[in-house]
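As you look at this complex, bear in mind that one protein chain is not there, while each of the others sits in place.
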Amino acid sequence: MANSRFAYVRSFELPDPLLPSTYIVCRIDGRSFHRFTEAHGFDKPNDERGLRLMDRAAEGVMREVPDVLLAFGESDEFSFLLKKDSTLYARRSSKILSTLLSIFTANYVFHWPAHFPHTPLQHPPSFDARIVLYPGEREVRDYFAWRQADTHINNLYNTVFWALVLQGGLDTTHAHAELRGTISSQKHELLHARFGINYNALPARYRKGSVLVRTKPVLSPSNPNGEVAVLHVDIIRDEFWEERPWLLR
Amino acid sequence: MANSRFAYVRSFELPDPLLPSTYIVCRIDGRSFHRFTEAHGFDKPNDERGLRLMDRAAEGVMREVPDVLLAFGESDEFSFLLKKDSTLYARRSSKILSTLLSIFTANYVFHWPAHFPHTPLQHPPSFDARIVLYPGEREVRDYFAWRQADTHINNLYNTVFWALVLQGGLDTTHAHAELRGTISSQKHELLHARFGINYNALPARYRKGSVLVRTKPVLSPSNPNGEVAVLHVDIIRDEFWEERPWLLR
Amino acid sequence: MANSRFAYVRSFELPDPLLPSTYIVCRIDGRSFHRFTEAHGFDKPNDERGLRLMDRAAEGVMREVPDVLLAFGESDEFSFLLKKDSTLYARRSSKILSTLLSIFTANYVFHWPAHFPHTPLQHPPSFDARIVLYPGEREVRDYFAWRQADTHINNLYNTVFWALVLQGGLDTTHAHAELRGTISSQKHELLHARFGINYNALPARYRKGSVLVRTKPVLSPSNPNGEVAVLHVDIIRDEFWEERPWLLR
Partner (left out) sequence: MANSRFAYVRSFELPDPLLPSTYIVCRIDGRSFHRFTEAHGFDKPNDERGLRLMDRAAEGVMREVPDVLLAFGESDEFSFLLKKDSTLYARRSSKILSTLLSIFTANYVFHWPAHFPHTPLQHPPSFDARIVLYPGEREVRDYFAWRQADTHINNLYNTVFWALVLQGGLDTTHAHAELRGTISSQKHELLHARFGINYNALPARYRKGSVLVRTKPVLSPSNPNGEVAVLHVDIIRDEFWEERPWLLR
């Protein structure tokens, strides 16, 4: 067969298994999303439609890949946690990475019209992805804490920044200058004093990011993988994890 | 800062650079495309709309990533060749893989309506991807020869098979049985004798697959990366490569 | 400088860091040791001199590399455990592997004359090595249990086998045949009934292998890395590990 004389090229495909019994985290990030959100008129500092679309794309991943137990998203990024003893695709790194990323991307574009009914998509958005392994529970929890702390810091900054620009009439250069060196409490105070905004009363989605979590799998044929809940809660403290011991086994 | 106590988790992100001066091939494959094409009523054995959409998605990749010099597609797969000395993303494997795959996926969904105006997308399609390295020109050419030989073998088989089913009235079991053990010339003969089909007169797109090739880069600011041409030509023999020496440098 | 035009070849040296916070095990195995032990008249089934020499080589490794906390040896193999949070050589895999292996090999040849004073070394022995990562305590303990269980199984078999050959006068084919299908208790019984050997009274070195363990590091400038003790004790049960919590932290 004509094919067989070329088939040796398959021998160049090298194995890429991930270490067993280790937590697999896959983080997906928007590519050139600054330009993308500008082009599509996203609200500042947060666009509820855009965030809900990200959640919807992540939910698509979790529905299709039962081994994903948890996802955390903020802004244009989403992180997925696979169960520690997952044997999905024999733990082949490229296969896992590409499957999650492609499902996410496809869902984002597919569900765009439902989330932006009045804003046609002008060009296809894209994402990149990486896989990181964590050997222990502590590191996994700290990974997600790292992302949620990032959400807090960025969102507080952006909230004040855009208040200064949109309500305070500053240009962006002066808004950044005004914020330089301020600490968290000063930003809260500035928001409240100048704009009457109580930061802690803003939507939890903005302040906490999105937590998609698989509810406890019930041993039933009809629903073996549990449900996926979308939450906006603290995942830095113990409570979230203690209530869901199946996430870290 | 709250963030810094968790930032150590970044140290678990390990480098994954690809060997320098080596040809990078990224192959993208449809996931569960049998089900997907069934659900969307693709024509058998080839759906021109679907193939053109694949080409369009690949073109999206090549427009956005200048280091991709060549792409070859058939059925639900596409392979991309990056130039040997590419330093795209410092040759980080995950970054290259995920970027190409996400652009491809997003383009596929984005351009669906233009290619299937009467068939709404029912669920988001997805793809997986892998990267393979080839150290020499011979191996790169044999890789693409391997894929195009595969196109030929599959398409000939599928063409006869679906003629037997759609025109000959056989069920799929009997159609497979009829073809078992036949060689290429017998399939040509069967097509011609029973169905009056001259295989070599069928569209080159079906018989050769799709070759997207970057035309010779012209040294001009307006078009530094050349154009992308979509061809359906032989890439097994020398001619194609000899006419485009810049592909393998 | 003449050198600089070639220095680009260094860019082909790719990083190979091991996942942080993960137990590093390095196992060293004799190459062609059947031939080597034949050539040097090793005693059967165990050669005390040869085993002590292996222990001495392993001790050389532990003296020179403080991050190695534990080693287990049997026959012509030795496994080394590095502490979980070791940053030795920035956890570069090849560097760690090659350092441990080379020290081991050099010590084996260097200390040969002291262990085999009447048997000149006829040709240089060699070893190969691999690194395996374990994410958790359970897996590390099971790794060492796996090796010690192997010691037990092999040694019991070999002890009976060589009793049959050396004392019983069987040739090796018949000795193997006699043992085929026997379980552990039958081997004990055979040893006792036919040869008056109480297996459990044989030297612990033969039955348990060699355990080299770093004693608890004392916080003193003169001895920051503790001492290395050579033991022949059970490491499958909890006791060994519970008494030395610093091994797994």
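Read from first to last, the chains carry the letters A, B and C; within each, the first residue is number 1.
Throughout what follows, contacts are C-beta pairs under 8 Å (C-beta built on N, C-alpha and C of every residue); 3 or more make two chains touch, one makes a residue touch a chain.
Only a predicted model underlies this, so the values are computations on that prediction, with no experimental measurement involved.
Peer 1: By the document's own contact criterion, which visible chains does the hidden chain reach in the full complex?
Peer 2: A, B, C
Peer 1: Out of C:41, C:124 or C:203, which touches the unshown chain?
Peer 2: Answer from the full complex: C:124 touches the omitted chain.
Peer 1: Out of C:80, C:134, C:161 or C:240, which residue would touch the omitted chain in the full complex?
Peer 2: Answering carefully, the residue with contact to the hidden chain is C:134.
Peer 1: Which listed residue (B:136, B:203 or B:224) would be found touching the missing chain in the intact complex?
Peer 2: Of the candidates B:136, B:203 or B:224, B:136 is in touch with the missing chain.
Peer 1: Mind pulling the subunit C residues that touch the left-out chain?
Peer 2: Spelled out for subunit C, the touching residues are 1-3, 6-10, 12-14, 31, 60, 64, 94-95, 97-99, 101-103, 105-111, 121, 123-134, 139, 142-143, 145-146, 149-150, 152-153.
Peer 1: Against the chain that's been left off, what residues of subunit A make contact? List them.
Peer 2: 11-12, 14-15, 17, 19-21
Peer 1: Taking the full complex into account, what residues of subunit B touch the chain not shown?
Peer 2: 19, 21-22, 133, 135-136, 139
The definition used in the following text is that only the chains that are shown with their structure count from here on.
Peer 1: Indicate whether more than half of the residue numbers at the subunit A-subunit C interface occur in both copies; give same if so and different if not.
Peer 2: same
Peer 1: Based only on mean CA positions, could you tell me how far subunit A sits from subunit B in angstrom?
Peer 2: Comparing mean C-alpha positions, subunit B is 30 Å from subunit A.
Peer 1: How many angstrom lie between the centres of subunit B and subunit C, each centre taken as the mean Cα position?
Peer 2: The computed centroid separation for subunit B versus subunit C comes out at 51 Å.
Peer 1: Would you mind listing the residues of subunit B that make contact with two or more other chains?
Peer 2: 12, 14
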